[in-house]
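With one protein chain removed, the remaining protein chains of the complex are shown where they sit.
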Amino acid sequence: MTGTPPLADVDRVGLTLLYKRVRNICDEMAFAMMRTAYSPIFSEGLDFSTLVLDRRGRLIATAGINPAMLGASLYAATWIIREVGPENFAEGDVFVHNDPYRGGSHLPEHMMVTPVYRDGELAAFVGNIAHLAEIGGMAPGSFAATATDIFQEGLRIPPTKLFDRGEPVRDVWRIMLANHRTPNNSWGDLHAMLGSLRVGERRVGDLIAERGIDGLNESFEQILDYAEAYMRSEILSLPDGIYTGEDCMEDDGISDRPYWIRSRIIVEGDELIFDYSRSDEQAVGPINAPYVVTLSASLNGLLYVLARDVPVNAGIVRPIKVVAPAGTITCVRLPGPCVGGQTEFQPRIMELVLGQILSQILPERAAAASGNTSLNFLFGGVDPRNGEYYAHYHFEGMGWGGRATSDGNSAQIVPHANCRNTPVEIFETKWPWVHEEYCLNDNTAGAGRHRGGLGVRRVLEVAGDVITVSALSERMKRSPWGLFGGREGSRTRLEVAAAGGEEYETFQDAFGLVSPSKFTNIRLRRGDRVRITSPSGGGYGDPLERDPARVLNDVELGFVSRGSAESVYGVVIAGGSATGDSGQDGSGGGDGAAGDPAVDEAATAELRRVMRDGVA
Amino acid sequence: MQGGWQVGIDTGGTFTDLVAVRGEEQRIAKVPSTPAAFDQGVLDSITAAGIEVSEIEMIAHGTTVATNAVITQRGAPTALLTTRGFRDVLELRRHNRGDPYDIQWDPPPPLVARRNRFEITERLDYAGDVVTPLDAEQVRTAARLAARRGIRTFAIAFLHSYVNPVHEAQAAEIVAAEVPGAFISTSGELLREPPEFERTSTTVLNAYLAPVVSDYLTALESRLRGAGFAGRLYVMHSGGGLLTVKSASRFPARLLTSGPAAGAKAAEGVAASTGVAGGVVAAGVLASAEGLVDIGGTSADIAVVQGGRADIVHEFSPRFGQPARFPAIDLVTIGAGGGSIAWVDAGHLPHVGPQSAGADPGPAAYLAGGTDATVTDANLVAGRLVADVDLAGGITLDTAAARRAVGTFAEELGLSVEDAALGVIDICNNNMARSIRVVTVERGLDPRNFTLVPFGGAGPLMAAELADVLGIRRIVVPLAPGVTSGLGCLYVDITHDISEALICELADADRARLQEVFDRLAAAMRQRLSDDGVAAERQRLEYSIDLRYLGQVRALTLELETGAVSERFTEEYRELFFGEYERQFHSVAVDIPVEIAALRVRGVRRSERPHIPFSGSTSPLHTIERPVLTRGGEVTARVAERSRLHIGSRLAGPLVLTQEDSTTWVPPHWEVEVDKLGNLQMARSE
Partner (left out) sequence: MAWHELDKSWHDTTVDYCDVCGNLLIARYWSFVEPVGGETRRCCDESCERLFHRLRRIEESAPGS
């Protein structure tokens, strides 16, 4: 850094106070959106973000509810404003847009932005981004895993006025709603977004009244400078160098081939470059990333280990460059499809940055791979209970990777997002499915000194006449990787059993699909069952270094089998039942004649020695 | 026991507060809490107040014992019975995490270990119809196995039991027969609402806490009886009401925010009593809205009182991912207090808290090893705290140490020590203001119409400038701000809540069905109140309904005048819903159908608020002068002991009023008047 400290001549106490108020406005906007939403994906899933921007359209603050939207939050509104031109806005205008080639993350995510004026002069903007549950396209739920261009993915809207000087532009509304399968839902959720904008408009209006337009925008500039300085000082703490890593998307739903992401991070002083230029060309199927998704993933990978308290705004990208040339899988060109880029590609890059690359510099803050797929499962049909059309976009939690000081957590949503599941009772009340099982998937965690977390298993039976299902997932051919000697986690499975049958087979085998993880519009009938199994996380460190007491505990809880305890962890357990899981059959720890299970210390030491040295 | 003491005792993590009244007599006490056996602190506080146990007519008790058991994981070993295929509901949670940017974040460990979660073959569908009957034999086997493992506490939570609790009731009977003396919580008895994780978590928390709470209350009661106590003992619950010892032992998860709820009730009481005594003008102001801030050493609890009542929410989580769905006073807790530490981040901006120096080592000024600058140090540097006064707990403050600590912080920022101290105070106030906005502005309320009621040792010190940030123009500082939770316990009465999910479009609602549900809830509520020994003529029932737009997930709760569903009910509540929705969210659509989500009934024992006597001083007021720093420059403030003020005394700022458990700072643009009840009524002068 240079000799003069940043913000030297600034009232820093005042700046702290102002920034917190702006953050508070974002929180208020988010609260309004959550409380008034129609789709569970808003109110339960919390799949949205809220934004305050300066008069030039630069992001000043955001409510960081869904980290996956970071890239879009940083750029989408800015780009709309520049494309439209700030002079072409008027008081009461609301622009909507979901174009992934213009800063959107994928088509379902809609951004709204509205200018804030005082006495006829443009003062600032407020905006938000939210995932609409259904926006048309070739598959209900708008997650067309076999789309080969964007026109199959749903209705694309470049920056377009939804309100013109306070009046709804009805023609635009009608076009949008006519192209959505569940227009009532869209109507409600779009109004939740509008309500949130109104809250933001009022609060920013109060700020302008207090500080004036120029005063407020000068302070905004200082907030950006501050975030930049923060980021620079954190980057400066990293050793200079070039760090590389690679991972792949296992297929694109159209052909059976992987697409490689090749990444390097170049650290030079207080600046940092993410370079993806050696990655594969863009895919035919919808796994491509728009530029902002690659940007989001890169920054999130960094923010998960560095600068955790930095104010997230346009200042943080000043010392950072993301190189993702158009036409590669890291920056899709028209008409490439990209709906899965946001949910599948983004977490892959994020973990590549976090787990493979930054672990070289900061091993104590890194983690092994998580299940790392959103496991999108989409379905729609006519509900026999009321004759109405429904569609839903379902995602699943999974195991996360082991960490330097602790095991990976079980059943958490994909790392780049923070959505909630849809509870079984809500699920069965809203849609014609019946659950047979919803539980942790035992004996699958990647072994390690700190093991991975467990994935989830969900078994559902069709309770309507016909349900059309689609999926867009990953990690069915390649397992989540371990770190520093930790083992791989387990893979995703998507299986189906025909009505009356007991045998499960993969959707790929049952329906002759190209990809096991990406398919659209499979028609299931009453009584058919679906089994969704999410992946478990990779392990961190050598499993032979795991505390035997923790292995014993895992065996007692049923997370790890006795067999794996011996063969993978080298831990010999004596006493108790042979099966391990105490369950309710009474055979488990401490209830049978065999006495409490315990670690056989001597046998364990010997077994571990043999496993390490390979000599019996 | 006519004419005995009415005693409010709140046991917090650090101190046990007592406020007692009898006729025109009043006592307060503050003693250290005794975490090893909290009942000791309760008895200590009575002794410290100089009260004979045998002369106590009633004790209302707020206690941290439930919260403490959850945080330290010292509840009872518990078994959970679930629907087959769903034993992991508790551990799956909702899949989200407490901090989206922290990969090191861990969820709280499940309160029931997996081996003690038993799957039972049974199933209801979404409408509550039986699909698979309960397998009684499996329940028996599970109960026996759990008993063999030494478990006497059972939680039962089956899918869709909120619609139809039939299987849970059957299972509970079987467990009771198999394990005599077992404590059993069923989800349908506690919460008639989806979804399964929140309901299961609530049920498990309740079971897990039952033995701890019950043992504690039994021990406390028997020690009190042994000491000659012949009165009634009640326990404060999170919703701001009292439970008998028997009910508290049955619904222990209701005690999770017992203490802070008592603080909120004190604000209600202070507001109501000053409204009556303060004349027409005061009543006008206080009737609209009142606020509360409790600022202690490490954290501040904030609640809103509107129309004489604290706001209620329907869920509280002791930790993220561990919800208890019971009505609870809507409290926002933030890490801001006298011990909050000032620091500078990597981007060179200053912050205050949430890290705290706590009670040990405490602020640098305590001379107990702390070197970080804290809010207390900043106030000392600014001259608002007085160094040479003994504080509660025998602490004295050292100004030089405070200046050193604030000086280090000032250097990092390139500020003078004085400016840095004012900066710390400003940032701390702003943090609190942000939380107050959460419970006011986000709920569609304008804080400028509120009166601030500051509690806790540091509350009255910060209140005026905090009010300035929020545009609040009136403050009421209660008589003894440091023991307010004890006071709050005196302002509450027996209260129960029950509810039932009932989902249908408002327009199509069958009036007879609504009436039937309300009647059924009312009958159950009357039974609960009668069980607590409340005579029929003193039972008051309050009815409310949860409404939302069709398709929405979250609902608004609206109160009903009576439990009778009128003929115009549908139209009336549609309009009320639109009005409330507009107020909270600034938008409303009249063409979308409105849906009923749930019906609620609260049962309260009707009684009078106690009179808190105050006589005031009659001796002349003695003041000294000292310099105090303000944003407008250094001013000369008068310093006086609060206990020397007369009823009706009116003083203008700048003024520092000291008392044993607190200090009140009245800035230059504020004035203060002592009302008949001993409260300080503060108002902005211009």
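By written order: A and B. Residues from 1 in each chain.
Note that in this section a residue touches a chain if its C-beta (ideal position, glycine included) is under 8 Å from a C-beta of that chain, and two chains touch if they have at least 3 such contacts.
Computed from a predicted structure; not experimentally measured.
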| query | Where does the absent chain make contact, in terms of the chains shown? | reply | A
| request: Would you mind spotting which of A:Gly14, A:Gly205, A:Pro258 or A:Pro325 touches the chain that isn't drawn? | output: A:Pro325
| Thinking of the whole complex, not just what is shown, which of A:Arg264, A:Lys477 or A:Arg531 touches the missing chain? | A:Arg264
| request: Out of A:Gly92, A:Pro158 or A:Pro258, point to the residue that touches the absent chain in the complete complex. | output: A:Pro158
| task | Specify the residue from the set A:Tyr19, A:Phe48, A:Tyr291 or A:Tyr438 that touches the hidden chain. | result | A:Tyr291
| task | Kindly state which of the options A:Thr244, A:Ser406, A:Asn443 or A:Thr468 is in contact with the chain not pictured. | result | A:Thr244
| note | Omitted-chain footprint on chain A covers residues 75, 79, 82-83, 85, 101-103, 158, 242, 244, 264, 266, 273, 275, 277, 291, 294, 321-326, 328, 330-331, 333-334
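The working rule: only the chains that are shown with their structure count from here on.
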| query | chain A to chain B: how many Å between their CA centres? | reply | 35
| said: Touching residues of chain B toward chain A in the complex: what are they? | reply: 85-89, 91-97, 100-107, 113-115, 118-119, 125-126, 138, 141-142, 145, 148-149, 159-160, 162, 194-197, 345-351, 413-414, 422-423, 426-427, 430-431, 434, 437-438, 441-442, 503, 549, 551-554, 581, 584-587, 589, 592
| query | Quick one: in the complex, what on chain A touches chain B? | reply | 5-8, 12-13, 15-17, 19-21, 24, 27-28, 31-32, 34-38, 40, 43-44, 46, 64-67, 184-185, 187-188, 191, 194-195, 198-199, 202-203, 226-227, 229-231, 233-234, 300, 303-305, 307-311, 354, 365, 367, 396-397, 400, 403, 405-406, 409-413, 415, 418-421, 423-426, 428-429, 434-440, 456, 459, 556-559, 581-584, 586, 588-591
